[in-house]
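Supplied in structure tokens, the structure appears directly below.
Here the complex is missing a single protein chain, while all its other protein chains stay put.
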Amino acid sequence: MTQILIVYATDYGNTRKLAETIAAGARSVADTEVVIKTAEEAKAEDLQAADALILGSPVHMGSMDWRVKKFIDTVCSAFWMQNTAVGKVGAVFATGSGYGNVGAGAELTLLSMLNNLAELGMVLVPLPKSTEGYAKSGLQWGAYARSAGENLEQTGVSDESLVAVRHHGAHVARVAAALKGQPIFG
Amino acid sequence: MTQILIVYATDYGNTRKLAETIAAGARSVADTEVVIKTAEEAKAEDLQAADALILGSPVHMGSMDWRVKKFIDTVCSAFWMQNTAVGKVGAVFATGSGYGNVGAGAELTLLSMLNNLAELGMVLVPLPKSTEGYAKSGLQWGAYARSAGENLEQTGVSDESLVAVRHHGAHVARVAAALKGQPIFG
Amino acid sequence: MTQILIVYATDYGNTRKLAETIAAGARSVADTEVVIKTAEEAKAEDLQAADALILGSPVHMGSMDWRVKKFIDTVCSAFWMQNTAVGKVGAVFATGSGYGNVGAGAELTLLSMLNNLAELGMVLVPLPKSTEGYAKSGLQWGAYARSAGENLEQTGVSDESLVAVRHHGAHVARVAAALKGQPIFG
Partner (left out) sequence: MTQILIVYATDYGNTRKLAETIAAGARSVADTEVVIKTAEEAKAEDLQAADALILGSPVHMGSMDWRVKKFIDTVCSAFWMQNTAVGKVGAVFATGSGYGNVGAGAELTLLSMLNNLAELGMVLVPLPKSTEGYAKSGLQWGAYARSAGENLEQTGVSDESLVAVRHHGAHVARVAAALKGQPIFG
């Protein structure tokens, strides 16, 4: 059984919708168990038990929500110190207004979360351009869905933007299964 | 008189169109002279003479075109070694297919160019969200225009995406004028 | 009179020491007033009154301390929405263990803070290689001081690492003075 932990923050429910979609994608892979927690709920034992951590956040000023950062600083950093997340699998997702038609900081937001996963020693799963739905909501670093229209009007994330998101969850579950128990890092 | 140097690479003419639009914006500021060169034409004496350097590139695999990088490695790096571009002004722009609806690597492309400008000791000019046209083609790090449709069909950059681009040129000219001759870095 | 606001978080007092050193550097420039606040103390009116914002943080897992991010999410983001920090000046600094002898994530930490400043529309001040003391504690994006030895033993930041830090404060004060009242962004 592969254990996937999804940790996220949400303001208006859009990032929660992505978290649930990722979870559904992960669960579509046989022998996968998923736990979803908000960044404020997630505890060290959740990460301890997980084979993969998928972090999600709204885009706030080009980086992750402070609550996700607090989870990293107060929960994940002890795993860094003790090398106890080395060899797990990591991936990321985000939502945002997309103001400006160029991602509005989504790329560095995804990267700021991946950075923490890399520091923990996790093998990182990108989102390949070949993924179904990529043309609607894809970026190399992970899945993203736009939650507002061109003039910042709140529209919520569209169903078609969730297609790639769902596949992202399945990809991570498969990498985690393939690497589980492998003595990668000696 | 403020001297602005624009250096760019282009594949299909889109980035050239942005370079010319930035130049027009810069020239709209009184007492500004603009030189435009491709990355293969630009020489050390061009940078020597400039008060500001504006770098532009197509997005290629999430970073700048290799010809822009060659300009940096073979021309700019001597300025780094000798500290001879310290206190000039820097800014960036890009074009790209935008595949994925999230910028397609535009953010890290702009950043990879800014990084070089920061190493040279240049004061950096972002693109504020308040800029006219930002909703069509704006990112915090600089100006961007999308050159393809949702399925990678070549459309070229639209006129409306050039509005923010033009302002970006004027912004840089004004910062360069304000800082010219100021002993900022001692 | 130029007003400089320094906002930081600190765990063991190292980042506070840098904040105070930056402040001393800024005050060494005539007609400069400096306000220093922790990220938890700083309020919207502090940023409103400032001509420049200098953000500082310990390096935590390759990005800024969550308290600095909370300041950005809860205080700065309203300035983004209303375009009320456009044209101010921004700069960054950090401290960290430096584990690994390659910066230990300092570069992306400085960048994650600069990213927020760029989104606010601030003109960004890098740290030029020509700065006195750069060989001890310099990076293109801003000032940094290492607070631990090679094996993570806490040593605190050295006096010689503070030389470039102090100059960084003076640089920012000079850029802020030169740009104050200039209609850069129209």
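Residue numbering begins at 1 within each chain, and the chains themselves are lettered A, B and C in the order written.
Keep this in mind: contacts are C-beta pairs under 8 Å (C-beta built on N, C-alpha and C of every residue); 3 or more make two chains touch, one makes a residue touch a chain.
Source: prediction; values computed, not measured.
Visitor: Using the document's definition of touch, tell me which of C:Thr32, C:Ser57, C:Asn116 or C:Ser137 contacts the absent chain.
Guide: The missing chain is touched by C:Ser137.
Visitor: Touching the left-out chain: which of A:Ala49, A:Ala78 or A:Ile184?
Guide: Per the contact definition at the top, the residue touching the missing chain is A:Ile184.
Visitor: Among A:Val35, A:Val75 or A:Ala118, which residue is in contact with the omitted chain in the full complex?
Guide: A:Ala118
Visitor: Please give every residue of chain C in contact with the chain that is not shown.
Guide: 62, 98-108, 111, 129, 134-140, 144, 146, 150-151
Visitor: What does the interface between chain B and the hidden chain look like in terms of residue numbers?
Guide: 60-67, 69-70, 72-74, 76-77, 80, 105, 108, 111-112, 115-116, 118-120
Visitor: Need a quick check: the contact residues on chain A for the chain that isn't drawn.
Guide: Contacting residues on chain A, toward the hidden partner: 80, 83, 86-87, 111, 115, 117-132, 140-141, 167, 170-171, 174-175, 178-179, 182-186.
Just so it is clear, only the chains that are shown with their structure count from here on.
Visitor: Roughly how many whole angstrom separate the Cα centroids of chain A and chain C?
Guide: Computed value for the inter-centroid distance: 29 Å.
Visitor: Starting from the mean Cα coordinates of chain B and chain C, work out the distance between those two points in Å.
Guide: Centres of chain B and chain C (C-alpha means) sit 25 Å apart.
Visitor: Touching at least two other chains at once: which residues of chain A meet that condition?
Guide: Residue numbers touching two or more other chains: 62, 105, 108, 111.
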